[in-house]
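Every protein chain but one is kept in place in this view of the complex.
Showing subunit A:
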């Protein structure tokens, strides 16, 4: 599945290449044929994050204080971890932690 991921608020510094926008191809989980936010988070952790993953994830979700938007909509309105992504969705992650 083709997705556009955007990292902001300093999260981009944790990535292998510290650009903000990443066009990626995320494979659906075996047998399910779909990509959920939960699946995406573990994919990002495994494939994009270079250092200090604890700044990005906590347990199986994002670290509290990291905002997530799916197609510019707060993920809390879209089902959070269970939200199912679709082809060409844009997912934005923004850290709110510090740097006021």
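FYI, a contact is a pair of C-beta atoms (placed from the backbone, for glycine too) under 8 Å apart; a residue touches a chain by one contact, two chains touch by 3 or more; residues count from 1.
Keep in mind that, in the parts below, contacts and distances are computed from a predicted model.
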There's a gap in the complex where one chain should be. From "Multifunctional methyltransferase subunit TRM112-like protein", "Cytoplasmic tRNA 2-thiolation protein 1", "Actin interacting protein 2" or "NADPH:adrenodoxin oxidoreductase, mitochondrial", what does UniProt name that chain? "Cytoplasmic tRNA 2-thiolation protein 1"
Of the residues in subunit A, which ones touch the absent chain? 8-10, 13-14, 52, 55, 63-65, 67, 69-80, 82-84, 89, 92, 94-100
